[in-house]
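This report refers to the structure that appears directly beneath it.
What you see is the complex with one protein chain gone and the rest in place.
Naming follows writing order (A and B), and every chain is counted from residue 1.
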Amino acid sequence: MLKTFPKGGVHLTDNKITAGKPIDNLPVPPTVTIPVSQHAGAPAEVLVQVGDKVKVGQLLAQSAGFISGNIHSSVSGTVKKIEPATDSSGFKKPAIIIDVEGDEWLETIDRSETLITEIKASPEEIIQKIKAAGLVGLGGAAFPAHVKLSIPEGKKAECLVINGVECEPYLTCDHRLMLEKSEEILVGIALLMEALNVDKTFIGIEKNKPDAIEKLSVLAKDYPGVSVVPLKEKYPQGSEKQLLRATLGREVPAGALPIDLGAVVFNVGSIFAVYEAVQKNKPLIERVVTVTGKTLSNPSNFKVRIGTPVINLLEAAGGVTEEAGKILSGGPMMGRALTNTNVPIVKGSSGILVLPDTESKRRPVESCIRCGKCVSICCMGLEPFLLMALTERNLTERLEKEKVTNCIECGSCSYTCPSSRPLLDYIRQGKSTVNNIIRARKK
Amino acid sequence: MYSIIAYSFISMAGIGGLLAIVLYIVSQKFKVIEDPMIDEVVAILPQANCGGCGFAGCRALSEACVSRDDISQLYCPVGGNSVMAEIAELLGKTIPEKDPMVAVIRCNGHHSNRPRTNQYDGAASCKIKNTLYTGDTGCAHGCLGEGDCVKVCNFGAISINPETSLPVVDDNACAACGACVKACPRNVIELRKKSAKDRKIYVSCVNREKGTVARKSCTVACIGCGKCAKNCPHEAISIENNLAYIDSEKCKLCRKCVGECPTGAILEINFPVRKATPVTSENEVLAS
Partner (left out) sequence: MSLLKVSPSPHAHGEMTVKQIMYSVIFALLPALAVSIFFFGFDALRVSILAVGFCLAIEWAIQKFLLKGDVCITDGSAIITGLLLAFNVPSNLPWWIIMIGCIVSIGIAKMSFGGLGKNPFNPALIGRVFLLVSFPADMTTWPLNRFEQLAHPDAVTGATSLGILKEGLKKGESLSAIFQHIPSNIQLFLGNHGGSLGEISALAIIIGGLFLLLRKVITWHIPFTYLATVFTFTGILFLINPERFASPIFHLVSGGLMLGAFFMATDMVTTPMSAKGMIIFGLGCGVITTIIRVWGAYPEGVSFAILIMNAATPLINLGFKPKKFGEVRNG
């Protein structure tokens, strides 16, 4: 019996059409737009000026505060503009726009492909290097990595959990990384185990990636304490709390963090970036992005420089045709619909998905028949139908009592609702209202 | 036969009597002594329970009117001055007259002025749409057109014009309760002083972007050029954040600013048609 989380969840058609496509290097675009806020927390402080010459890997903006991250140049060239640029939600956020000239890297970065397994750095140095490299969680939330590694006082890390679940349909970037960079990922794990001083690591992988499970299981034999945990396919297993429940069999208490269970969770993409940052001195300037969709002629996995416009990726994948109805940044369950294709790839972009027009339109909303399907699939044990009704009526006190703030916004409720009710749309609204009230109360 | 009737009669009467006694005791024990004036004030109020006064409902306002000594701050926007005067007379207190107000939609960006850049397909709620992104046009400030204001209006005074997808206020039905102002996530709606014959002059735009950016997304956006402010003889117009604002308290409805606006962002409503004046074309104005 394969492990999984017991409560709720849905089975999705995985549509991993790019699972067999090796990671391809995308050519460097003529201009890149690098937003200064690509992470959760405070935007970074810009260090360069218009007209400055920059090299690949050079620090462009400095972390501003504990929860923040460094931003490096992903290209070499001249800083053309520092001005607000449209992000995926259409709002304008400060960004550094660079005209590309050549591809000149900082000398400190080791660009060779050779695997370095020997760990020379001390735990403090590892964390310092990760922080300097501007590393964030590459699974989507883009939470600064060094914050997760700084264990709060009074708590102790006991194990490391690696998220190789990739439960979103279509996306395959983590899957390909696990296959092509397995050794590097294991070295990355060893580095983090050293930094956190833990002796156990669990790599959670869903069983729809048997090749990755096999390859990592075989290689992990050389790494004491590292074991691969095959998991049953179930969405949203890639969510931190559900993953911990599935791999460790324990629940993160409401309002607490994984570290309260003694666990630190990292995505495989982030682990690879840890390897590169520590062993190769390479800051986070590129990432693997899955460009996929049934209407694309060449869906694939690309290694992309941060700041590359989405349109470049789409063209490399065969171009967007007339049939396209929706372009998403991320997977179909939690991804963000883009309003235009000129927005840049950022650290948190895991995929670009083109949905055909026929699949993009939501079905008409019908009245709730109280079937209870949303209740049975909610992996957090909430009652989505109730939360939506309460949000519509603006009953914030009751919403707080019903724990709207526990919602992880996985979207299973809206997905399952036979009446096609926009449950999550409303719940998200209610959650943010309640969160604002709680924040105001604390002040 | 008679015994059955007598038996039922006595038992029913007995039960009735018993219940009456219980009811009496309960009503005595839980009696709430309330100023009878409150009921009288409630009777005067329009009973819309809209919350426009700032209280939960008409009864809450009445309680405030009766209990407070100074009621000059209390006002029922639905009933207006006549109702407040009646209450003041009844209670022997004084209430200053207030100008009647009306809700005004400060956005004129229908689709010919403000072309769509994408197609919104989420839940029909401005609040949700506003949290998600800038909206289905290039303008990040104007009306979203999902009708949150229509839903909260207790008086049926707002409706969405299907041709423009913009809300329209029925001045006669509007009670100026301010529910729509609170509901609009983008602060497009404002309560403005009501003038004779429902005449209005206002800047129908809330875009705080720089002129070039605002103009790019909407042809009737206020670009903050300041021409209206310079030409206003009553100093009623101020410019802040690239946006002109006409103070309805100071505006004398002279209509001078309307002709000055290069983009047509200032609207004049319910005025008689002007005599033909030389129309300056938009390009000339922009060039000058």
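By definition in this document, contacts are C-beta pairs under 8 Å (C-beta built on N, C-alpha and C of every residue); 3 or more make two chains touch, one makes a residue touch a chain.
All figures in this text were calculated on a predicted structure; none of them were measured in a lab.
Listed residues B:D136, B:E190, B:E209 or B:E260: the one in touch with the omitted chain is B:D136.
Between the chain not shown and the residues B:Q119, B:N161, B:N241 or B:N270, the one that touches is B:Q119.
Considering A:T78, A:S227 or A:N406, the position touching the chain not shown turns out to be A:N406 (whole complex).
Residue A:K7 is the one among A:K7, A:K53 or A:R393 that touches the chain missing from this view.
Chain B residues in contact with the hidden partner, per the touch definition given at the top, are 116-123, 128, 132-133, 136. Where chain A meets the omitted chain, the residues involved are 7, 10, 12, 169, 241, 245, 250-256, 261, 320-322, 324-328, 330, 332-340, 355, 357, 359-363, 366-373, 375-376, 378-383, 385, 403, 406, 409, 411-412, 414-420, 422, 424-425, 428.
Heads up, the rule we're going with is that only the chains that are shown with their structure count from here on.
Once the centre of each chain is set as its mean CA position, chain A and chain B turn out to be 43 Å apart.
Those residues of chain B that touch chain A in the shared complex are 117-118, 121-123, 125, 127-128, 131-135, 140.
If you check the complex, the residues on chain A that touch chain B are 89-92, 339-340, 360-362, 365, 422, 425-426, 428-429, 432.
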